[in-house]
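Note that one protein chain is taken out, while the other chains of the complex remain in position.
On to chain A.
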Amino acid sequence: MAELTLRAVRKSYGTVDIIHGVDLDIADGEFVVFVGPSGCGKSTLLRMIAGLEDITSGEISIGGRVVNDVEAAERGIAMVFQTYALYPHMTVRENLSFGLRMNGNPRADTDRRVARAAEILRIDALMDRRPKALSGGQRQRVAIGRAIVREPEVFLFDEPLSNLDAELRVQMRVEISRLHSELGTTMIYVTHDQTEAMTLADRIVVLRAGRVEQVGRPLELYGNPTNQFVAGFIGSPRMNFLAAETIGTIGGGTRFRLVNQGGAVIVLPLDRPPAPGEAAVIGIRPEHVAPAGAGDCDLPLTLDVAEHLGSTSYLYANTQAGEPVVVQAAASDGARAGERIAVSIPAAQALAFDAQGERLR
């Protein structure tokens, strides 16, 4: 078990910077998820921690030891790959024990570790099969098993569930969560799926274009994002963003006019209000949009598409100026396309961002 520290870690290929200086402290036993859109550098960062990619500058330490120049094999980490990367010509048992056998680990200890991993992952029945005779979910279990037998200080997962179907993904998510609580090892998990991030992580690191946008506990990111990118990335369906213009202050609040809403005005309590006339963006999550009259700023909308999921309904609507707004409503099968509906934004749940996407507080 080990804590992990990144200090000003950078990566560039020639003149192209991929990772722009990442600072991060990961506590012993913590489950940290790197999340971000494709190409944000999250996998590269993980591979740099693993030692499969060199770092251009900065410092990575694992368990208090700087590992910049330590070979991947000696870093005390184990990695689970997106494509499983199983040895195709070996049985499950051989896959699990290969690394230990190659390093002259005593036979009895190897057998014990393999048996334990098989038990944890419930793959005992598959031990003599080859990877090609396994389903995707089983292969991923074997890949995780191979990581477990190494008894690493840090587990690294590189999008391990993205090749699985939706149902299996949910199931494996639960298993990985259970694995973490059983082993208590530090785990770093890369995904582009914010649901995985929200459900698995102790802490989430949101990355965009090689920069850390925000680090925090899942609900902290959900409730208190530092910028519009994080606000939009965390949460599904994503947060609604409405173009606004600062009008001025009134009492302790700042008045914003929603420019695409025909003059609707919302007042948000901000400590540092922007200057009147400045452009802004008001964010409200679909689940926070209230029925007309129940909030602080009523909006008339035209319904485009309604998705009725049974327990809840998502209404995809547009303002008069064509700005899309998604509303999560209690189960109702009343709403039909083309219908006019009225909703309201509760000021307490709304967030304000400046024109650059930074949060206004």
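We take it that a residue touches a chain if its C-beta (ideal position, glycine included) is under 8 Å from a C-beta of that chain, and two chains touch if they have at least 3 such contacts; residues count from 1.
Note that contacts and distances are computed from a predicted model.
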| item | value |
| --- | --- |
| Per UniProt, the name of the complex member that is left out, chosen from "Sugar ABC transporter permease", "Lactate utilization protein B", "FecR protein domain-containing protein" or "Membrane protein" | "Sugar ABC transporter permease" |
| Residue, one of A:I77, A:A118, A:I176 or A:V289, that touches the chain absent here | A:I77 |
| Residue touching the undisplayed chain, where the options are A:S57, A:N103 or A:S236 | A:N103 |
| On chain A, residues whose C-beta touches the chain left out of the figure | 50, 52, 72-74, 77-79, 81, 83, 85-89, 98-99, 102-103, 146, 150 |
